[in-house]
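A protein chain is absent from this complex, but the other protein chains hold their places.
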């Protein structure tokens, strides 16, 4: 194993280290940066070209909703302006956990969304994007991380606005990202490959590296375009990195990215791959993902992945040839740390936050009770099947599965909250759907 | 409903408000402090004597472990010194969520624990306690909150040290709390009523109000003393507030406090009651609580309570006559916010963080998908039985149940990590226990 | 171990035999009767006085409902007249499985019930009772079994008829039992101890041994009389054997009988004990038992006990000092065989049907697939936690829990099927109950 910094770490030595890891963690991880093999100056493509693992962060809207700074429903990121200390702190936690990407908190920070979601403070999209970039840059500079700006799907597209109108929205966000000199750009959370292509085309104008990530599973986008075809179209549109994020659990997302990779290679194209899944188990989802689960978004707790589930995910993603590995909704800093710990042999170092963790539960050796001390071992946690503690709850749910998407009147977006009449209409539709089953 | 600040809020009006609450939240909660009926200067006993609800915070060790600042196993709070920004931020989130108590992050901050848990940084218990008090006070001053210092069970007691030795440890922590002029004192997380009595006796010396809380369920303490008897002994030792915290889920804890209340009243004594339970469902626990669950502490995710479970808990606790209502391990800020939202009619106001929440999911009216908009109603969330998403996992576990406690050699605490020999001994014991079932 | 037949079987030899049992089964069980230690002439009390195990049969109404001969709802036994071959065959299967008691199929065979349940064939209670006795006697004579007649709770009692009227109903059945010269009498399936006492008082007039069994759990009868008090009253009324049957799963029933035994002994009385539980897991039941489960009676399948659950039950019952051990609703012949196999060391022989069974799965050694052959061992089956195969179903249900019983107008019995109006009333009650939760 050749580390860029010149330090060489024999991989046999490393594996042996890994096995008895907790003894050595302190030596390896304490001196910050000593094993940091890549300077922040190294760009995303250089890292991926060198076959390095780039660890993403987790989803901010869900994490900050639980902390009290984001409103579920609108899901808009004005906290970057109103509560910068909370956003900064979350960035720091992901950095400590091992993230190499500080993605500015700009999800749904487009003017059409902010207006559409009843934002009453007079904060513009530009203000949010600027504040978010500043926070991400500030924390990225504290460690080995790149700073990225991102755009995502727009209410305008769902409401059947024109390509020109939708692209104008992306362009407005991009202007801020260029001004703030982000290290690379992410077009993420797209349900329709067409809109994702438009986003990539706009972002490409910047000359910066572009990563494109759709919120789809193996069944493809909302119009039925399979993951492989989506990936090929995104690469052709100019994305250097393609993949999926959100909507499905880690192993499902990895499966979708594998399909992307196979199709891109079959088409004779070249790309890097990324995956940023949910931290929720979603074996019961249809093509619309966790949005359709009856538990979305306020009763997903029993589905949260353990850190040990994350080890499996990280290994699976790595084995599939994916090198940009992160998380989305539901991820907390300890989930990212688990990814970083699983991939420590490949990366050559542990994240800072591993100071506060024993690999595979090793720190339980210091627990008060002897029977808990006995859990300080990999095979215990690797094989655990945790109980739900909810004997009246089932294992799987039935997703709603309306099957409508862009082009259906049901999905035209408007600025107002749902009216009683609309609600009535929805409830009747659901009743009809249920009785048809 | 008579509010101390002079504002009167008719309770019928309030109930009506509550029903259509999300329309009015902004009016009620935006102007910070306008509806804050109690000034921070009002002490804990005055509030409880006035039958006011005092909302506690959540457990710091678990929340900060997930954020990367506390090590599970030792569970010690040196982050108060090393990462003050992370501790401060968590205080702020609980304050925004509605907490009236900023408890200094001094759990296990006694010298005997710090030494015992392989603390290698040269940070003394006094340093941790001081830093923790400063942070708690700083944030308490930002809102309507009191600041408390706390002590908890010691390795010295488990290792059969004398009353004098154990009391000396509490005294050392108390010295800091007096110096920092805490508003009141908490003796919490005691498995043995005897040690809890010693703690209360020491804390009483300060002249400040003392709350005493044991980590027991309806089956009583580790020596089999029932909750009622524990409560009576603690009140006699001088505690003005008694209750339970940690180890069990909310409804189990409320049950235990009910038993305490009944016994205290039967004994002709007077006290206030507190409850700070886990945010994990624990229907399968024995007297040792969640420590004995095979999922403890790294696979408890599927047991996490939803915010709607918290509504039930808050109501149940209130109906039982408990007025100091908070949380412990597993609580995140949104759990405390749910407690505050459930008790908003009684308190007369919503917490600040409700700005970022629609009561009973009301903000989903702004969601993109119409079928998710249709979930913006109380009866949907109140009746949901969330799926675990884990079809290979059971509902309940078998706790280990060694049944040893203070007085058994197995529980003598030592400074060293578990040796291979000790581990072998434990595994053999477990094997024997299992085959005996 | 002294066997009545004169054959002596050293218990150490037996235990060793048991461990490698499948090799020897054929030797032990093939020659019918060779190890049959008790002649059918030996009465129930002599057997129990000699501390012998008496194995009961399973419940006929549920078994025959699945075979197409009993109607769920009315649950009446006219098949004894209309389809004797089906009733005879079920008796034979239980005999082969190890039962020592052929209980005549006279459940609900009282005239008031038959009339009340819309019986349209003109078959009298006397005809059913006579036919049932003949069938039971015929099969009892084919092996080592006693023949018993039984009475159970009446619609007359529930409808608040007088003691005289209710006793007259029992007397009418008893007349047939005396005429048919049953070996002993069983008063079973009583929800109210008062009615059970009346039944025992009537049956005692015959001079035959009387066993009295209530369908209650540890919470006691429908009027709240605890199991212990029920047992004492039944013994005082003249029952020589007391216990419980139906309504709860095996371990719950054993628990209730333990309470009975403790109370009878405390009262300085003497009795034998019986238990004939459900073959359904009922951890979620309230005092009314499985009747209140939403799955009753047509969706209980996932709750059916495995044969291995029956081994645990038999051992538990034996250890509790219960010697009349049988089954009720849900039991199939293989469940009784499992009881007989578990208690083979105590009884000194295996049942005939063990010819068609390998102890603890031993016959799987002859299976086609090697991985199934590997399941031919006790520890495999003893520790299995079988999956439900139903990922959308929960582990536990919420019983209805109306809490009404004899004395409430809701429970007055009538001859007619439920009217639409009554149904409406019930549904409204349920809705109200649910919303109150």
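All chains are identified by letter, namely A, B and C, in their written order; residue positions are counted from 1 within each chain.
The criterion applied here is as follows: contacts are C-beta pairs under 8 Å (C-beta built on N, C-alpha and C of every residue); 3 or more make two chains touch, one makes a residue touch a chain.
Computed from a prediction, not measured in an experiment: that's the story for all the values here.
Residue C:365 is the one among C:165, C:229 or C:365 that touches the chain missing from this view. Only one residue in the set C:59, C:125, C:155 or C:227 touches the chain that does not appear here, and it is C:155.
Along subunit C, the points of touch with the absent chain fall at residues 26, 65-74, 85-86, 89, 92-93, 96-97, 117-118, 120, 155, 158, 249, 280-284, 291-308, 332-334, 337, 352-353, 355-358, 361, 363-376, 381, 384-397, 400, 402, 410-411, 413, 417-418, 422-423, 426-427, 429-430.
Mapped onto subunit A, contacts with the missing chain fall at residues 385, 387, 391-392, 394-396. The missing chain lies against subunit B, touching residues 284, 391-398.
In this section, only the chains that are shown with their structure count from here on.
Hopping across touching chains, the smallest step count from subunit B to subunit C is 1. Looking at contacts between chains, the pair that accounts for the most C-beta pairs is A-B. Centroid analysis (C-alpha atoms only) places A farthest from subunit C.
Between the Cα centres of subunit B and subunit C there is a gap of 48 Å. Remark: subunit A and subunit C have CA centroids separated by 58 Å (rounded to whole angstrom). Mean C-alpha position of subunit A lies 31 Å from that of subunit B. In subunit A, 284, 391-397 are the positions where the chain touches two or more neighbouring chains simultaneously.
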